[in-house]
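A protein chain is absent from this complex, but the other protein chains hold their places.
Lettered A and B in written order, each chain numbered from 1.
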Amino acid sequence: MAVGERDAHTGHMTTGHEWNGIKELNTPVPKPVYFFLAATALFSVVYWLLMPAWPTGSSYTKGLLGIDQRQTVAEKLAAASLDRASWTARIAGESFEAIRADPQLMTIVRETGHTLFGDNCAACHGAKAAGGPGYPNLAEASWLWGGSPEAIEETIRVGINSAHPDTRVSQMPAFGRDQILDRDRILEVVAYVRSLSPSGEPAADAGVLAAGRQVFLENCASCHGESGAGNTEFGAPDLTDGSWIHGGSLDAVFRAVYGGQQGLMPAWEGRLSPLDRKMLVLYLLDLRSTEN
Amino acid sequence: MVSQLTLGERQGALCILLLLAACGLLMLGAGQNDPLGVHGGIVMLFGVLLIFVVISGYFAPEPGTDAAGRYYDDPSKVGIVLAMLWAVAGFFIGDWVAWLLVYPEMTFDAAWSSFGRLRPVHTTSVIFGFGGNALIATSFHVLQRTTRARLPDQLSPWFVLLGYNLFCLLAVSGYLIGITQSKEYAEPEWYADIWLVVVWVVYFLIYMRTLARRKEPHIYVANWYYMAFILVVAILHIVNNLAIPVSFAGAKSYSLFAGVQDAMTQWWYGHNAVAFFLTAGFLGMMYYYLPKRADRPIFSYRLSIISFWGITFMYMWAGSHHLHYTALPQWVQTLGMTFSVMLLVPSWASAGNALMTLNGAWHKVRDDATLRFMMMAAIFYGISTFEGSFMAIRPVNSLSHYTDWTIGHVHAGAMGWVALITFGSFYAVVPWLWKREAMYSARLVEVHFWFALAGTLVYVFAMWNSGITQGLMWRTYSEGGTLTYSFIDSLVAMHPYYFARAVGGLLFLIGALVGGYNIWMTIRTAEGVKPEVLADLPAPAAARQASTGR
Partner (left out) sequence: MFGLHYKLERKAVGLVLAVIVAASIGGLVEIAPLFTIDETVEEAPDMRLYTPLELAGRNIYIREGCYACHSQMIRTLQDEVERYGPFSLAVESRYDHPMLWGSKRTGPDLARIGDKYSDQWQVAHLIDPRAVVPESKMPAYAWLARTPLETENFGAHLDALRIVGVPYTDEMIASASSDALGQATPDGPRAAGVAQRYGDATQIRLFDGDAATVTEMDALVAYLQILGRLTDAATASTAANVE
């Protein structure tokens, strides 16, 4: 190499070249650079020996430890499920009442249920299970299919109007669109239905209400019951509890009666384990008892 | 500017532009019922507009023979102005996108303004618009100075610069009207990709032709990096963009690769776009402007060699660190991780080489915000490469991947390194190019520095916090052994950080606006011509001058 001049500040020689005023010092490579190159290379070689690393054409080196990420996660999952076995076995085996009476188990149910519900159900039923337009309030309203833990468990397993072979099926007929009732009759029954709620809607004219009641008894009572308190056999909602799936405004109720409704609750069998589903039932029941 | 072209070049330019406009017309006709038609219109307009520019200067007298005795800097000047325009636009969209994550309603019910369409407008504007123009502009400047040779002709640099900007324009306008391949940092569709290949080949040829005529026996480090940037980006671009168009009359194409092979190709590209666009190119920039501004020799020529070849060789193995724990076979992940770890050494060697070059010039760093920009950039380069190598370790990546931590890392590199080194270099080169004594206002450079630094720090700290919080929340287990937080819980926790980030981005944007104003005023205000400009000459002219004693 050409010999340059000595740089006064550092005492090192330059390489003797200059590019538009830029020079370079011929400073030797600092020792730590070689050290860290060697250290990281050594680390890599060891890692390559232990883990799957180099392709060999139609296969690859599997590594001395025989580790594979899929196997690893499977083992982790299995171990985690074993870790949980102390309480999962009890939740799977014991009755709903027994579990609800056990504060320790219920702490776990609350924690787990929060996340399970948040990741799977909250999209429709809301983070606090309070429902939303089209989706029932699970924290307060009367149960569509009955409030027994078993009924709720079944709903979650098979869904409502879902693709599951055992799905629960329910449908509110379209009285207006299918010309079962004319517009005036619908307006009457809507007024009547709205008057059943405790929300204190300004009561309509007594004549209208009486007419509406008549329409109701003839057309609706078969599903919603004479008092309008719903029927858990058909999943027909309670129309007197002040909680509405599709909204309680004149408009919304009219729409429900005119065009019908058929909500779809997905089936969770296949996506959530029986244990998860049972915990969700417990979580919902618990939510309700602590809300009130 | 046209007056600097020879008559033959003016005619050549007209031919190329006519051809371009005709291509545009063809696309417009063929793509009538397709977004491709819109791009045809843009191409045609671009061509026609430039035809007018050429015609307006067509009859100006040809440059004299003494032109060969000067460097050809017009494309660099225009490139710098374009880079600043893209910077402001790109930062503005970036901040807009940031605010969208705070106030998601700000979309006017219009497709073009939704997050998913604007985000690539931001990334393309800053990386390719701002970064690419800065690289092209400075590479032409550095290339000539370090070879003591003028660019081979006056037409090809314009072809590269303007052709490249047409590519960027097609890219960002495409996203807004729904044209994208979805491959990160390679989103433009097949015809834009092909056009970029043409532009890039010419760019490469300019480099080789100039080097062939160089008056210095040795090729300077900066040019190794610029050259690696040009070459490797070409390889990456061509392979990753292989695709079959549905029809030549439509924009849509389907990628040649699918699934796991496509993922690996994409991140081999994506990671090395970082390596050779955002790193190698800007290292080239740093290797010229930093020693020049500090007036110090490079700390170690030998260290430069180690880092250059280390970076060139090792980076290309590291792409699979973007695919840890995925369906990509684990052996590839192993290679990606180990090479990323080794890569830290040449990366820090580069950062160290830059910082040690400042030995003997630290008093200048204190007083000169321009040099401070470059020093801070080298520091952020060190931070982001350390962070990158750390995040490439599988268990760390299991936490950081998919989270805002990645976004924090990106912007430590992008704002802290790429943007700061560019601003520093611009503040150094603008007075040289426009023959001014200094920048219009040193105070404003100082103001810009603090806005940029504050903005970067606020942004990066906000994202480190949000990213790590997010990553931890996703994997926190309660005592019972089940997940503690739902996804929505983590989303809610992000809100304050998203707000902070958007504020940080605003500071950074304000800084860039100040910088743009300062550069504009420097160009506009003719002050005394710098005396040493006479020395800024290619070899033959300098020799002539010495002999005639002018």
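One rule holds for everything that comes next: contacts are C-beta pairs under 8 Å (C-beta built on N, C-alpha and C of every residue); 3 or more make two chains touch, one makes a residue touch a chain.
Just so it is clear, the structure is predicted and the values come from calculations on it, not from any experiment.
The chain not shown here is in contact, across the full complex, with A, B. Within the whole complex, the absent chain has one touching residue among A:93, A:133, A:165 or A:198, and that is A:133. Touching the missing chain, out of B:15, B:327 or B:521, is residue B:327. Of the candidate positions B:71, B:224, B:348 or B:423, contact with the hidden chain is made by B:224. Among A:59, A:95 or A:179, only A:59 touches the chain left out of the display.
Residue positions on chain B in contact with the hidden chain: 33, 100-101, 104-105, 107, 109-111, 114-117, 119-120, 175, 178-184, 208, 211-212, 217-219, 224, 227-228, 231-232, 235, 239, 244-247, 250, 252-266, 268, 301-302, 305, 309, 312-320, 322-329, 332, 335-336, 339, 398, 401-403, 406-407, 474-475, 477, 482-483, 487-488, 491-492, 498, in rising order. Interface residues of chain A facing the missing partner chain: 1, 55, 57-60, 69-74, 76-78, 80, 119-120, 122-124, 126-127, 132-135, 163, 263-266, 271.
Throughout what follows, only the chains that are shown with their structure count from here on.
Remark: chain B residues 145-146, 148, 216-218, 220-221, 288, 291-292, 295-304, 306, 310, 325, 329-331, 333-335, 337-339, 341-342, 344-345, 349, 352, 359-360, 478-489, 536 touch chain A in the complex. Contacts from chain A toward chain B in the complex involve residues 7, 9-10, 14-15, 17, 19-30, 33, 36-37, 40-41, 43-44, 47-48, 51-55, 60-61, 67-69, 80, 83-84, 87, 107-108, 111-112, 114-119, 122, 127.
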